[in-house]
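Before I ask anything, here is the structure I am working with.
Apart from one protein chain that is not included, each protein chain of the complex appears where it belongs.
Chain naming follows the written order as A, B and C, and within any one chain the residues start at number 1.
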Amino acid sequence: MKRGFASDNNSGVHPLILQAIEKANVGHAVGYGGDQITGQAVARFRAEFGDDTDVYFVFNGTGANVLGLSTVTRPFNSIICAETAHIQVDECGAPEKLTGCKLLPVPVVGGKITPEGIAQYLHGFDFEHHAQPGVISISQVTEMGTLYTVEEIRAIADLAHRHGMFLHMDGARLANAAVALDLPFRAFTRDAGVDVLSFGGTKNGLMLGEAVLFFNPELSKNAKYIRKQSMQLYSKMRFVSCQFLAYFEDGLWKKNAEHANRMAKLLETEVRRVAGIQLTQPVQANGVFAIVPPAVIPKLQEEYFFYMWDESKSEVRWMTSFDTTEEDIHGFVALLKKLMAAN
Amino acid sequence: MKRGFASDNNSGVHPLILQAIEKANVGHAVGYGGDQITGQAVARFRAEFGDDTDVYFVFNGTGANVLGLSTVTRPFNSIICAETAHIQVDECGAPEKLTGCKLLPVPVVGGKITPEGIAQYLHGFDFEHHAQPGVISISQVTEMGTLYTVEEIRAIADLAHRHGMFLHMDGARLANAAVALDLPFRAFTRDAGVDVLSFGGTKNGLMLGEAVLFFNPELSKNAKYIRKQSMQLYSKMRFVSCQFLAYFEDGLWKKNAEHANRMAKLLETEVRRVAGIQLTQPVQANGVFAIVPPAVIPKLQEEYFFYMWDESKSEVRWMTSFDTTEEDIHGFVALLKKLMAAN
Amino acid sequence: MKRGFASDNNSGVHPLILQAIEKANVGHAVGYGGDQITGQAVARFRAEFGDDTDVYFVFNGTGANVLGLSTVTRPFNSIICAETAHIQVDECGAPEKLTGCKLLPVPVVGGKITPEGIAQYLHGFDFEHHAQPGVISISQVTEMGTLYTVEEIRAIADLAHRHGMFLHMDGARLANAAVALDLPFRAFTRDAGVDVLSFGGTKNGLMLGEAVLFFNPELSKNAKYIRKQSMQLYSKMRFVSCQFLAYFEDGLWKKNAEHANRMAKLLETEVRRVAGIQLTQPVQANGVFAIVPPAVIPKLQEEYFFYMWDESKSEVRWMTSFDTTEEDIHGFVALLKKLMAAN
Partner (left out) sequence: MKRGFASDNNSGVHPLILQAIEKANVGHAVGYGGDQITGQAVARFRAEFGDDTDVYFVFNGTGANVLGLSTVTRPFNSIICAETAHIQVDECGAPEKLTGCKLLPVPVVGGKITPEGIAQYLHGFDFEHHAQPGVISISQVTEMGTLYTVEEIRAIADLAHRHGMFLHMDGARLANAAVALDLPFRAFTRDAGVDVLSFGGTKNGLMLGEAVLFFNPELSKNAKYIRKQSMQLYSKMRFVSCQFLAYFEDGLWKKNAEHANRMAKLLETEVRRVAGIQLTQPVQANGVFAIVPPAVIPKLQEEYFFYMWDESKSEVRWMTSFDTTEEDIHGFVALLKKLMAAN
């Protein structure tokens, strides 16, 4: 079966996660999250993020982002995000349809938005003709594989809070960020001013499952209704929550993310040795972006999955994962070299 | 761990389903349904329902219903359903919020709606002040554990089609219906006039996963966008589609449903012997509805999970499942007898 | 030109209202309600309903109902109303589409809903599977031309408030109710427990314009954004607000409504003398409902506008208005008599 670097969700499920699912498959359990395993998983998140953290498990990343954003907005709000944000580019308009809000895209620098870029939209408060700025949303790791520093997050959080807005973080790859920053989750989320967090699991070895965390219980008092109405309430919840328990046990999340990041670094190092390939982004987590001659790309894709990122620039994206092997990298780079030489 | 009759989704995952998940967990696979397993699962559905069936896997039952209904309506339509329908009572308004449509509840007779009951809403066509009747939705098995005959479905389908409307079926328990009717799926769905079908799996032994089937490709040409925008597109799709492959293999769906239905019959038989308990619905699939003295209910619930159905009548609902055992039934009825005697 | 009894909105504009529009048409005025005339109109409403009343002018009745309901709900709420309510039957699903809420229809007795009828929906609070009951909505005058007494309104308001819900009143014909009850507006709205009121003008002599009144400023803090996002903010607002000023001046609203109600009484009296016509509702405001032989109806409609109300019962609706004349009534009844005799 073909392997590749298309996305960290082309990988399967980590064996320990599958084991946890099997272990959870005993007898009956109350549905919709009233079971013991879910209780334990929530407690585990609270140990990590603080006792008053409100935790909602959902099916997927779009569901997580939309639940978080819907809960802290009304339809007359706007949501300010990167022009490359998953919510802006990859969710088929789910945020607009579900929240009713306007999304306002900010140009990115190294995949990131800045207070200066955001500021263009911070006007019209109290003026009923304008959608009222309600949330700033950032992705950590960004869609370009780069990282916000704690200081950068804090600056955006302060900007949001000064204007009575909330800071949402799309953490589909939060574990990759944590190991890259070498910080506990809390240090660059809640403690840096994030109000609502999509905590991803699927892209780092879970079968499926994301968690939405609210760091202020006042904010989330309607979240359970919104999750249900957004079709993100799982009946046999224990089979998602058990995955998160296993994810935290013995630092599985960390091992997986460290491995993925290390593989990206290896890929970067090896690719830098291939003449004619230009890397377009700093490699800070598990994504590598490169400009590859157009003629080479389809031949490479015959053997390995990966996606074109920006056709106009002949830029591709290579993602590594918890199950990427050194053989994957070396085989891929060897092919790349061969194709480049023949080009 | 406490067992019970609260819902068929309090059960776990059938071992063969878990096995299929493990087997699917090999190497990389294209995400979002582009993988081979999903292709095979779609083919399996087409073998069952016809080659031009359009198949969309989703996470849960509410997601399935909403995807089906959204795809065949516009917001100015109305959706006619039973006053007890899951879409009317148990989805926290997801159908209204997502489709924008008005839901029109019809009183039920034995859990079912009839052409006569539906007819009250079949007016105002072409009159812009009225939400335009667009879909009739029925549940098979119904929420009261009863069944529509093929003729009843056909009659409602004809009524719908005569008015330019579609027939949607919520088949969260379709397997239980198939074995109770002793008919192939197709005979009481597509061939009886159903246009859009929610094909359930979670309540009959799957870990999670439902399928939305469209029997007219013209109807479903936008379904893929609507699934994504409804946050029901699963990235690691193979882990849902593999469950459906296993579900069809060697008739697992049938064995599970037959067992569940048989357990409901056993429960019915045993409960009929308990003086003072009145059954309120015919037991045709895997649900048993009964009136139990209010004082007895909480004591029974101390040992077994189950829900009050209608507090005003002291009516409870007991659901059996693929993993209900004869011991479960006998233990439960023994306790019921004891409590009734002491009452 | 043909006259008739189709609706009180088939009438034109009262001359004093037109005069007010002309008078307002001087020079420039700040748009969107920042003008002096609008300020005066708001003050006039506050004099009537209390100083802390929050007033929002909108274009039409559907807009008024939707603004009021949207402002006090979230999409996971339900709205309980009469099965005959304008919001349920005559707004093409605008309330569902705009609020995202589920509407729950209650059977009517004499056009009215009762606490007993409402009670069937007052459950599932805090249970995320159910749309959370958020608002009870009643119409005064009802769609059947009948009236709630102050005690009836108070009872429904108490029921709503005991459950943490709000009471909305659709007052498209509020003036007709006020003169029929012989009470100031406030007595049977705010003082009887109404939280949000659609105050109609168009059906009682205005060219166009309705007002949404909130009796608790905390409730309405987002109303201005919701009005704008609901496309109900009028740029040249003075031309609606001036109509309301004229409407209150010298009791124009009262004269118009008294006249319309008196004409309905006259119509009732005269029709009672026609053998074979059966009145189906008490005539309490400006609507008369009657069963007329099917063969007679189209012949009557050749000379006078009016609508079939319920085809299955051969029931028609006749509305009187501020500009209905005694000649209209006598001519109409004379024709009715003639047609009935020939039938």
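In the analysis below, contacts are C-beta pairs under 8 Å (C-beta built on N, C-alpha and C of every residue); 3 or more make two chains touch, one makes a residue touch a chain.
Keep in mind that what you see is a predicted model, and the values were worked out from it rather than measured.
Set against the missing chain, the residues A:Asn10, A:Asn25 or A:Ser78 yield one that touches it, A:Ser78. Within the whole complex, the absent chain has one touching residue among C:Asn10, C:Gln40 or C:Ser314, and that is C:Asn10. If you put the hidden chain back, the residue from A:Val13, A:Ile37 or A:Leu103 that touches it is A:Leu103. Of the residues in chain B, those that touch the hidden partner chain are 32, 74-76, 100, 128-129, 131-132, 222, 224-229, 233. Not every partner is drawn; the one left out touches chain C at residues 1-4, 6-7, 9-13, 18, 21-22, 24-31, 59-63, 66, 91-94, 97-98, 202, 207-208, 225, 228-236, 239, 305, 323. Interface residues of chain A facing the missing partner chain: 75-78, 88-93, 96-97, 100-103, 105, 123, 128-132, 311.
Quick note on the criterion: only the chains that are shown with their structure count from here on.
Between chain A and chain C, the centres computed from C-alpha atoms are 50 Å apart. Note: centroid distance chain B to chain C, computed from Cα atoms, is 41 Å. Chain A has residues 225, 228-229, 233 in contact with two or more other chains.
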